[in-house]
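The other protein chains are all here in position, but one chain of the complex has been omitted.
Up next is subunit A:
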């Protein structure tokens, strides 16, 4: 059996890579993919701890996270397509007309 802490260290690195990509990339599609990387890192953490605790709730939570991530990807990509139709641009640092 592999210790749970090994999984936690691995997912820590995966989450950090995803966070770096989300902050530093300009392409909106790649930013959404980095969100998926971070969600997957959290999924692995939950499953590893759920195996350690032998508890069902963590696995149920991972199931729901996968469903919510699918919904989030659909809506996010729809927004990206809409943004591209309006402005012909998908680079995040080019948007200077946001109100607020």
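By our rule, a contact is a pair of C-beta atoms (placed from the backbone, for glycine too) under 8 Å apart; a residue touches a chain by one contact, two chains touch by 3 or more; residues count from 1.
In the analysis below, contacts and distances are computed from a predicted model.
Hey, which one's the missing chain according to UniProt: "Probable membrane transporter protein", "NADH-quinone oxidoreductase subunit J", "Molybdate transport system ATP-binding protein" or "Urease accessory protein UreD"?
From the choices "Probable membrane transporter protein", "NADH-quinone oxidoreductase subunit J", "Molybdate transport system ATP-binding protein" or "Urease accessory protein UreD", the unshown chain carries the UniProt name "NADH-quinone oxidoreductase subunit J".
State which residues belonging to subunit A touch the missing partner chain.
Those residues of subunit A that touch the unshown chain are 1-10, 12-21, 23-27, 29-30, 32-34, 36-37, 40, 43-44, 47-57, 59-60, 62-64, 66-75, 77-82, 84-85, 90-93.
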